[in-house]
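A single protein chain has been omitted; all remaining protein chains appear in their positions.
The block that comes next holds subunit A.
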């Protein structure tokens, strides 16, 4: 029972990180119908940006308050990663509109390889550990066998930041004119353009929002694990994509739901079955979902038109 509750907490934390990344996949797929293969590497890049600015703030500028440093790092990481997201879309995806169907995917694989190797060349191939930023935990209750069920402050921070940013983001998509333009482009790009929506700018903004949320995920990942390496983009990226597909690709609540489910499956699988095969489990879920229920939990089935 204690292990179950503890894994539930861990799983929800991990799941909120996956959910944040999954939104980037699901929005891009919704609006231009491509799998942004490089999104996982954008997430990894943002973790590096966060790491570097955290070091600048704490060691060079001497900010001692971790909370303040984290807040500034989060904002800077979001801004700079958004710039990367915008630039990637502008250089690698926009010229390909109207090209054959797999061209954007191949281009995205190229971007993914470029990003991870760029970070490797620029920052070195080794793992980058940071000293633990926040150590304190709250013991929720004590089990009979002396097993404490605890929730750490960083888990609380991750869940709160995720919830707050998701609601801001939800407000933007549902209530503002930007969000309306975005949803219109999702439904019918040509019609939206006829009605005076700047489609290119809307698509750019979609990438910017996706990258900003990936930056939040990257900062939270760094806070949670305290270590990042250039190869860390691939597996979380695939898992987040699995989450997006599981929740129903194109659906925003679906992405968050899928992220939470994948996070829970991963932690419970590691706790009760085998930790070695946890990635196999994630990849298998991806294959099974794509083959047997490609429209996911909350997605709309795709209609094939001749």
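Here is the rule we use: a contact is a pair of C-beta atoms (placed from the backbone, for glycine too) under 8 Å apart; a residue touches a chain by one contact, two chains touch by 3 or more; residues count from 1.
The definition used in the following text is that contacts and distances are computed from a predicted model.
K.L.:
From the list "High-affinity branched-chain amino acid ABC transporter permease LivM", "histidine kinase", "(2Fe-2S)-binding protein" or "Ligase-associated DNA damage response DEXH box helicase", give the UniProt name belonging to the chain omitted from this structure.
P.N.:
UniProt lists the chain left out of the view as "High-affinity branched-chain amino acid ABC transporter permease LivM".
K.L.:
Out of A:18, A:241 or A:268, which residue would touch the omitted chain in the full complex?
P.N.:
A:241
K.L.:
Check the options A:27, A:45, A:70 or A:298 and report the residue that touches the missing chain.
P.N.:
A:45
K.L.:
Considering the whole complex rather than only what is displayed, give the residues of subunit A touching the chain that is not shown.
P.N.:
34-35, 45, 48-49, 51-53, 55-56, 59-60, 80, 83-84, 87, 91-92, 95-96, 99-107, 109-115, 117-119, 121-124, 126, 128-131, 234, 238, 241, 276-277, 279-280, 283-284, 286-287, 290-291, 294, 304, 306
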